[in-house]
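Note that this complex is displayed minus one protein chain, with the remaining chains in position.
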Amino acid sequence: MQEIDSTQLIYAVDLTGTFVFAVSGWLIASKKELDFFGASVIAFITAVGGGTLRDVLIGSQPVGWMADLNYLVAILAGIVAAIFFKRLFEKLRKTMFLFDSIGIGLFTILGLEKTLSFGLSPVVAIMMGTISAVFGGVLRDTLVNEIPLIFRKEIYATVCLSGGILYWLMGILEVNADLQIILTIIYIISFRILSVVNNWSFRAIK
Amino acid sequence: MQEIDSTQLIYAVDLTGTFVFAVSGWLIASKKELDFFGASVIAFITAVGGGTLRDVLIGSQPVGWMADLNYLVAILAGIVAAIFFKRLFEKLRKTMFLFDSIGIGLFTILGLEKTLSFGLSPVVAIMMGTISAVFGGVLRDTLVNEIPLIFRKEIYATVCLSGGILYWLMGILEVNADLQIILTIIYIISFRILSVVNNWSFRAIK
Partner (left out) sequence: MQEIDSTQLIYAVDLTGTFVFAVSGWLIASKKELDFFGASVIAFITAVGGGTLRDVLIGSQPVGWMADLNYLVAILAGIVAAIFFKRLFEKLRKTMFLFDSIGIGLFTILGLEKTLSFGLSPVVAIMMGTISAVFGGVLRDTLVNEIPLIFRKEIYATVCLSGGILYWLMGILEVNADLQIILTIIYIISFRILSVVNNWSFRAIK
């Protein structure tokens, strides 16, 4: 997943995103009647589900996390952290939200770049970027037997899609690569914060 | 997905099938508490889910719709049409049913041919043809948290399976390729109409 390694920073943030997704997966699973093992599996799937689907669809196998054990270490750390600091995480909602937003921003960009590197079109790349960011959560919700959150309330995926488009447009305009990444992340964080603060959502169809 | 291009007609009908599947996916999703985005995703998955699973299982990656943007255009058109002409589509149930039947017939044949072209056996090809036709609907139902329709009431898949066998037998008997396609489609449409008119279904197991 180090397709863009303009800096080591990105790799670190990607691992951080994986860690945060594992934590959030575990916290959500722990509200269901799941045992320790089940919750860990859900945490794992939440963290790698998106990238795995992307890799399988574009034909990049073995899928990303299999080739670099650091992803498994990040997930394990997320599970351990969720177990020991459950209350802390529930208090630090805002911090978690920030990390989660950075995570989906990075996942969107990494997924987009990887898809382009396979010679596919920008439209498909933007979709794959979004899938990388959101599909883990979709799987998580489906496995705990709920209609995925993303299909019901939030404009979560819209943030990724529009962030992907923004990122791609900046690429066309030959914006500096670091700036391109930073601006996209800032855009995604701002959009998500605004949408939560203002309670934005698409109306359910009647 | 243009493995059989004995005519441009087939390509056009394949795109039409994709369009119709997107419409039906959107209409079904719109009855659930889904927002605009969620319903669009369900429409997309309904349209490409079957072909995607087939391509991943036989190892044809990147999967079909990624390589030809016309499929995305057909889906987008289906979503737009479903939004603006929702009532019309609900009135035109019979026309929709006809298109849907043509769609599953074509998807069955295309899936079967593509699988054979990968050197797999006819039995597997008939299964993959059926998966191409029905799996989109299975995913749609699973995502909106219902036991897939296909597992409960309809003999939908039986139509595809038997249609696939018919198509394959005609291939063995060296029937003219166009005739082979047309007869299979007619068989599938007739079988589905008869099954709906007569309310055929397998009994639930007790």
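A and B are the chain letters, set down in written order, and residue numbers restart from 1 in every chain.
Everything below uses one rule, namely that a residue touches a chain if its C-beta (ideal position, glycine included) is under 8 Å from a C-beta of that chain, and two chains touch if they have at least 3 such contacts.
From a predicted model like this one, the values you see are computed outputs, not experimental measurements.
Taking the complete complex into account, A:L143 is the one of A:V124, A:L143, A:V159 or A:I189 that touches the chain left out. Screening B:F97, B:F118 or B:Y187 against the full complex identifies B:F118 as the residue touching the chain left out.
Checked against the full complex, the one of A:T16, A:Q61 or A:S121 touching the unshown chain is A:Q61. Contacts to the hidden chain, counted on chain B, fall at residues 56-59, 118, 120-121, 123-124, 138, 142, 145-148, 150-153, 155, 157-158, 201-205. The chain not shown here touches chain A at positions 29-30, 32-39, 41-42, 52, 56, 61-63, 66-67, 69, 72, 142-145.
In this section, only the chains that are shown with their structure count from here on.
Chain copies chain A and chain B are related through a rotation whose angle, from the C-alpha fit, is 120° to the nearest 5. Rounded to whole angstrom, the centroid-to-centroid distance between chain A and chain B, based on C-alpha atoms, equals 31 Å.
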